[in-house]
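Here is chain A:
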Amino acid sequence: MSEGEFLLVAVLAVPALGALAVAATPRDRAARIVGTVAAALTLVAAVALVGGRATGWSAYVPPDAAGAVRPWHTVDRPWVPGLDLRFHLGVDGISWPLLVLTALLTLLCCGYTLWRVPGGGDGRALVALLLVVEVGILGTFLALDLVLFFLFFEVVLLPMYAIIVGWGGDGTDPASHDARRRAGRKFALYTLFGSVLLLVGVYVVVAAAGTADIVALTGGTELSRTTQLVAFTLLALAFAVKSPLWPLHSWLPDAHTQAPTVGSVLLAGVLLKMGTYGLIRVAVAVAPEGARWAAPVLGVLAVAAILVGSLVCLAQTELKRLIAYSSVGHMGFVLLGVATLTATGIQAALIGNVAHGIITGLLFFLAGAIKDRAHTGELSELSGLRETAPRLSGLLAFAAVASLGLPGLAGFWGEAFAVVAAVESGGALWTTLAVLAAIGGALTAAYLLRLLRRVTHGEPTPVVAALGPGLAGAELVAWVPLVLLALAVGLAPTLVLGVAEAPVEALVGVLR
Partner candidate 1 sequence: MTGVDVLLLALGAVAVGSAALVVGTRHLVRAGLYLVVCLGAVAGMYLVLAAELVAWVQVLIYVGAVVVLLLFAVMLTRAPIGASDDLDRPGWPAALIGGGAGLGLAALLVDAYRWTTVDLPAAGNAERIGEQVFSNWVLPFEVLSVLLLSALVGAIVLSRPDIGATRDDATGDRGRSR
Partner candidate 2 sequence: MSDSSLVQAVDHVALLPAYLAAGTAVLVLLVDLLVARPLATVVTAATGAVATAVGAAVVGSGAERRTFCVGPDCSYVFGGRAALVAALVALLVLGVLALSGPLLRAGNTPVGEYCFLLACSMTGGVVLGAAGDLITLIVAVEVLTLPLYVLVGLRRGSLASAEAAVTFFVVSVVATTLTLLGAALLYAVTGGLHLERLGTLLADEALLDLPLTTVAVTLVVAGLAFKVAAVPFHAWAPATYDGAPLPVAAYLSTASKLGGVIALLAVVRHALPSEVTGPLLAVVAALTMTVGNLVALRQRRTVRLLAWSSVAQAGYILAPLGALALTADADARTAAYAAALAYAVFFVLLELAAFAGVVALRPAGADGGSLDDLRGAARRHPWVGAGLAFALIGLAGLPPGLAGLFAKVTVVRSLLGGGAGWLALVVAINAVIGLAYYLRAAALLYAPAGEVTAPAVRPARAVAVALAVATVVALAVGFAPQIVLDLVGS
Partner candidate 3 sequence: MRPVIPYVTAALLFGLGVYGVLRRRNAVLVLMAVELMLNAVNLILVTADTTARAVLPHGGQVFALFVIVLAAAEIGVGLAIVLQLYRMRASVAVDEIPLAERRAGEVEPHAGGPVPATTGGGASPAAGSAPEGQR
């Protein structure tokens, strides 16, 4: 087993074993420490994957050199031949930034639980579930076998449901129990609906092509046009539920609002990325003809998501709900990038993914902190935060500004490139979409500035007046990496774009 294979397996095995170790550790706090250590080791392994790859940071490899997917490292072992399932993992420039993001956010969440366990259950189970979610997400990003991809896609569902229902909400009265159980069930049913479509789509492809190997399938050369259309429809629907694409998004606000802070961070930060990543890696790659056929529809829906998300945000009065709806808009930009099917667009989608993960993760951490302190998320009751908690409100302002896409911060690149890609695609439709998306971007700025005005300015309400100015050390430890990353990716987007350039070029090469 080479070093790369070892690292690949370690990225999955460490959190999985960590979850078991956490469950087996009798003492609550010790268990949480064990979980955090496992998450840290996972991050180390995930970062280390970048080493030892054959090419340099931005070496350009001609698209037709050796297939459209050239993973840096792979593991390929038979698992269930009867179901065309192989244990086939691999990492390349498209998946690596997301892997690191996932591992980082999980580590921050686990670390955060060391300091504060949301009410409802014991922290040990929560950390174990977080690690299981991490296994599922990392597995999805690593899988190079369609069936394996589906398997990992499903793994995430129940632990996340348990996190929402078990630790979510902000009350112990029956009404809030019911609310979060409803939110959890909605999340589970929507997501399962998506993943059963994924299952059918996967086997439509496998039955037609006779293989489930994503590397071999990328380009879709062996599939007939009809198969590609059917497969792309099914797969795109599946990923659209997960991303979520308007109008399949209605599970998201409830789930985000009810989930505990760490749950929201993971949900918004990386869970949604499984949808967009799947769209790029599976749907577009396996059925490019279907993708070209459906691209206008996808683009229109993406822009609709941007506009609807922004408009709904303008009407929101609850902090977490607003941030949740903002995700709909941001993911709209990502999907618009994918829908253009150009190198610029897919690059935009990738960096948008990463930026959204960092910024929304930070936003949810901050929203959680505010709600924990003030015991309310109503914007009308939070005004004047700057007066009593200047540092908290400063961070919130930073995150909001990053989220609205200020140049120099992470959020800018994804949205700008998506619009540019749409313009570059040419034609009346895409130009219109680009204009509308730009308007959506402006609306994003509007609602985030409204949020800031409502929360940080004005006279402190009684609730806010009671807040202390200080921040806990654990909070700073959890937030600072995200702040730094938002700055780093904003100032040097090549951190993401550099590694992704070659694989995206290769992918777009087979799309033509």
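On how the list was made: all candidates are chains of the complex that A comes from, given by their letters.
What we mean here is this: a contact is a pair of C-beta atoms (placed from the backbone, for glycine too) under 8 Å apart; a residue touches a chain by one contact, two chains touch by 3 or more; residues count from 1.
Predicted, not measured: the structure shown is a model, and the values here were computed from it.
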| item | value |
| --- | --- |
| Pick from 1, 2 or 3, the complex member that touches chain A | 2 |
| Contact set on chain A toward candidate 2 in their complex | 79-84, 136, 147, 150-151, 154-155, 157-158, 161-162, 165-166, 177, 181, 184-185, 188-189, 192-193, 196-197, 199-200, 203-204, 206-207, 230 |
